[in-house]
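I have a structure I would like to understand better, so I am pasting it below and will then ask my questions one at a time.
Every protein chain but one is kept in place in this view of the complex.
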Amino acid sequence: MQSYIPIFLMIGVSAFLGIVFLVLQRFLGPHRPNPEKLSTYESGMPPVKSARERFSVKYYMVAVLFILFDIEVIFLYPWAVNFRALGLFGYVEMILFILILLVGYLYILKKGALQWD
Amino acid sequence: MNMYEIIFYFFAFITVASASVVVFSRNIIYAAFSLLFTFFGVAGIYVLLNADFLAITQLLIYVGGILVLLLFGVMLTTNTVNIDIKSGSMNVLAAASVVAALAGLLGGVFWTSDWFVSKQMGELPAQTTSKEIGTALITTHVLPFEIASVILLVAIVGAAMMARREGIKSQIPSSK
Partner (left out) sequence: MEISPVIEALIKIIVVIFFILLPCVAYLGVQLERKLSAWIQNRVGPNRVGPYGLLQPLADIPKLFFKEDIVPAAANKFVHSLGPLISLTIAFSTFAVMPFGDTLPIVVNGVVHNISLQIANVNIGVLYVLALSSLAVYGITLSGWSSNNKYSLLGGIRSSAQMISYELSLGLSIIGIVMLSNTLQLNDIVKAQSGYYLFGFLPNWNIFVQPIGFITFFVAMFAETNRLPFDLPEAEPELVAGYHTEYTGMKFGMFMLSEFLAMFAAAGMITTLYLGGWQAPYIEYLNLSPFVVSLVQVGAFFTKFALIVVFFMIVRWSMPRFRYDQLMNIGWKVMIPLSLLNIALTGLFILKPIHTWFN
């Protein structure tokens, strides 16, 4: 735990620096708002409807598949750290693990889940 | 109050404060965003408990994956962003009794547990847990490990089913 204190400090110092930037900007910069300036930029047109509309389900698919494969990646790390100690048995185990997931990967490719058009 | 305690209370505060925003916020997207800080605080507490690998897994899977999925899910549905979510109070009596029972149970566990309190918590030797986790996964727990891959496979197939339905929908206009 001792070795993590510098990391907490680093996160703290950089967050503090960011807050200083935000505060400095507030005091040093001018502040003269007008309705035109504060309107949402839409290439010079008056904004039409809210920006927060629905978007393609493809992005959701990417996030779902990311989680599944990310869990696979996380499983690989403890194995890789011990790779030399575990030897051939560990290697075969992990190839089996990857192959099972590769079946799923090929299935989603076949189903066109990753087809962007 | 030593360094360890300051850091602990800092992360505990972040976790509890942002978790209460998740529960009490009327805006669903604020609730989703403040989950980010809840997960982050929990990861910090894992680090304090010397569970470094678990902390990183928390960040990578929960913050990096599941929360992105949640945000996409919230953003995908129209008009959940700007309306207030307000559920009325129904079945107050039943809810109160369930909550009281649960609180009693948790309180009982809390008071009767033999808490491990060590003054040397912060000075535990720096050793990585990832090696031990790796050895345990490949040797003693190899069957659950392989079963995990099968479960992931099932989840992938399920995700692909979702995509296929979308695929058929988008094919109909193009075939005309």
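Note that the chains take the letters A and B in the order they are written out, and that residue 1 is the start of every chain.
By our rule, contacts are C-beta pairs under 8 Å (C-beta built on N, C-alpha and C of every residue); 3 or more make two chains touch, one makes a residue touch a chain.
All figures in this text were calculated on a predicted structure; none of them were measured in a lab.
By the touch definition given at the top, chain A reaches the unshown chain through residues 2-7, 9-11, 13-15, 17-19, 21-22, 24-26, 28-33, 35, 37-43, 47, 50-52, 55, 59, 62-63, 65-66, 69-70, 73-74, 76-77, 80-85, 87-88, 91, 94-95, 98, 102, 105, 109, 114, 116-117.
Panel shows chain B; residues 3, 29, 33, 36, 40, 52-53, 56, 59-60, 63-65, 68, 71-72, 75, 126-128, 130 of it touch the chain omitted from the view.
Everything below uses one rule, namely that only the chains that are shown with their structure count from here on.
Per-chain CA centroids place chain A at a distance of 16 Å from chain B. Interface residues of chain A, counted against chain B in their complex, comprise 1-5, 8, 50, 52-55, 57-61, 63-68, 70-75, 77-82, 85-86, 89-90, 93-94, 96-97, 100-101, 103-105, 107-108, 111-113, 115. Chain B meets chain A in the complex at residues 3-4, 7, 44, 47-48, 50, 52-53, 57, 60-61, 64-66, 68-69, 72-73, 75-78, 81-82, 121-124, 126, 128, 130-131, 133-135, 137-139, 142, 145-146, 148-150, 152-153, 155-157, 159-164, 166-167.
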